[in-house]
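Have a look at this one.
As you look at this complex, bear in mind that one protein chain is not there, while each of the others sits in place.
On to subunit A.
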Amino acid sequence: MDSRDLSATSAATASRDGSPSEEDAILSVTAGLAKEAALLFQSRRYSECIDVLNQVMQKKPSDPKVLHNITVAEYFRDGCSDPKKLLEVLHTVKRKSEELARASVEQGDVGNTTNSVTSGSKGSTTIPHQFSTASSTSNAYSDEFDTSLATLNIAVVLFNLHDFAKALSVLEPLYQNIEPIDEATALHICLLLLDVALASHDAARAAEVIQYLEKASGGNCAGGQGDNGSNTHQSSNTPVKSSASCNSASLNVTSPDNAATGSSENPLSRTLSDEALDYETLLSTLDIGGQNLSRAPTVLSTNDLSRSSADRPAPAVDLKLKLHLYKVRLLLLTRNLKATKREVKLAMNIARGKDSSTALLLKSQLEYARGNHPKAIKLLNTSISRTESGMSSIFNNNLGCIFHQLKKCNMSAKLFSKALALSSSCLQSEKPLKLSTFSQDKSVLIVYNCGLQYLICGKPVLAAQCFKKASSVFYNQPLLWLRISECCLLALEKGLLDSISAPNDEVRVHVVGKGKWRQLVMDRDSSMQSNDIVEDKGLLSGNAPLKLSISFARRCLLNALHLLNGTKSKSSKPGVSSALEEDDSNSTLTFKNPNHKTLPSMEGKGSSASAQVGSNGDMKDPKGAYSLNVTLQNSVSSYEDICRREKCMTKQAVLANLAYVELFLGNPLKALSAAKSLLSLPECSRIYMFLGHVYAAEALCLLNRPKEAAEHLLAYLSDKNDVELPYSDVDSSKWKLEKAGDNDESNGPAVGGNMTAEDGHDIVFLKPEEGQGTLYVNLAAVSAIQGDLEQAFLFVTKALAVIPNNPKAILAAVYVDLLLGKPQDALVKLKQCNHVRYLSSSLPLNGCS
């Protein structure tokens, strides 16, 4: 799998004393060539490397690993114009390996009866190998058919293409069974998984990997930093007590060796047990692998692990810094600002004297999250060199975020579009295309920001186009679909939808005839219209510009709802109760995997911990590890709480929108069921309760069930026909206030105090009085339908008292008067109101009579 195999091979070849068979000869030749190819690859002589690989290919034409490395080398030589094709090839390699492994298992089963156990003579490579695969029931193929690297590379491509969901699903099985994988690959898997988990906001997964990495790199990392309680000293948690002394001993042997050579052959690195692997070794194995050398100036090398060894002052510190930065990102994600602040400080200390731009950028994000905008801008300025277009794009985007919070809507939108332009320009200018170029192209992410900003600025069509582009990454986010449906509703409100006029905020009356024949004709009532709209075809498919419509909104909302309901069984913890299938005893017992990957609930257990510390000769307070883990744990669980609450809010919005849209489209039954689901949500807020009741009542009226409709509205009726305010001003800003409260509790005081009411997070909705008036008007309608005109008149009068200028209230009053047969009263009401627009239909009637 990596260098140690090579060294093992060479060692085996060298020590072989008997006369090699022909097979052996081929083997040694290919092994030699493979080694040569690897060296050429490391020294970035890709063309020569491919030549050598082609020779190997001739000897072993069906070896998927050769194909794999050719693909990799070609990629580094030619760049990557078509990542999809690259993915395909990698998938082929993986499939072939699996097929071969399967075939070899079958072959092994046959051969097992004849081949005695002793057949594994050193000369023949195949037979013992077959034995091993035949005997292993699960993943443990021998190295020859090992697919972990191909799988990792698939995930790498997916990550660079921003397809985090798929990358996660590819990495997950690797991580579940990471133990047999060699350290270098395992480290890559962990780091990639961390990036993917953070990018897809999977805090629990990220915390798990961080803890695993810390544990794996346990003993030696804490040395340099004595100034805090949160050092990541976790070796106390290793289950093997007795191995400690042995580990430290082997470390003593290897470390200087690694530091000295860093060459491609260091068999001693194998002697490290992974329980006590330190950063140094992790890095040196990496270095041996020669994987991550920065090859082009375009690769972001700031603080990156992937630097050539020459300009890396202290690799262990690099990985340590990296882990700190990951932790900062995780804590930021979980909005534990207090802990973030501490962690950033640590990271800055480690990064001292080096390129600290990543840390600075994270610090800027912290200040942004705390609402300290001037400081955030200042840090942003210092953290980014704006000469690179990729950096400049990040700068503009982040500045856009800050300006959004400063309520500078248009400025923010401008910055986002600038970031977008810069980002896509960098994709065009790069030649040849590298994977990192794709991952640097943040357009899909920035375009979401753009869409959001356009939506806020009241430009639904532009916003929807942006969201459409962002859907390639965010397709599995219910929020995206909700936002698109909001675009549709906003377009409706603004009268931008085809064939549907905007709702009026005034009463429109046509004046017909003159003199004694003059009549007033009320304008047609657009809101009660059931609108039959032609269904459009594919959802977001094709390049045709998005056509907003209400039925499109419905489909988006159904998508969102589906996603919201479907994500329940997502978090299956690794290794939980893996029952042994072939066990035929009747009392099969299974229990939870005690391994590290389940989040430990209790760290630093008494006796074993101190024993470990003692034997390492490095006195550390086990409480340190304990407290950090508790912090991470708490952050993750409080974040999960936040997520659950946000999901609930999103669901309320989705259901309310859905009920509205179904009413609009003339589907009262569906509207009713959406409204009922909304009302049955356990944490439904008062505003959405109100909407749920009003929508349900309307749907029931349309279904000719006025009594039930009345029940929904009468819930708000106190005695004497008075309706109480359905919600208060507080409800509109409640969500934000709650969060601010959280901040105070766990994250220290919010800076500047501008986190509350006016920072754009408020729900913008009818004033409570308007809600009350709405109830009166609708109660009047229900009463009228039920034939209780007197009651209807009463409600209408109250409605007019609360919302005298609302056109609907006026119309309701006119309606009830007409129903009562008092057109004179209706006329008086119309004329008293100054929100009536009289439309003359003056057409000359020449010579018609």
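Throughout what follows, contacts are C-beta pairs under 8 Å (C-beta built on N, C-alpha and C of every residue); 3 or more make two chains touch, one makes a residue touch a chain; residues count from 1.
Here is the rule we go by: contacts and distances are computed from a predicted model.
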Checklist outcome for this item: From the options "Ras-related RABC2a-like", "Geranylgeranyl transferase type-2 subunit beta", "CCR4-NOT transcription complex subunit 11" or "Small monomeric GTPase", the chain left out of the display has the UniProt protein name "CCR4-NOT transcription complex subunit 11"
Checklist entry - From the list A:L100, A:L406 or A:M522, which touches the chain that is not on show? => result A:M522
Checklist outcome for this item: Per the whole complex, from A:S217, A:N372, A:S417 or A:S436 the residue touching the absent chain is A:S436
Checklist outcome for this item: Among the options A:L479, A:L497, A:A710 or A:V723, the absent chain makes contact with A:L479
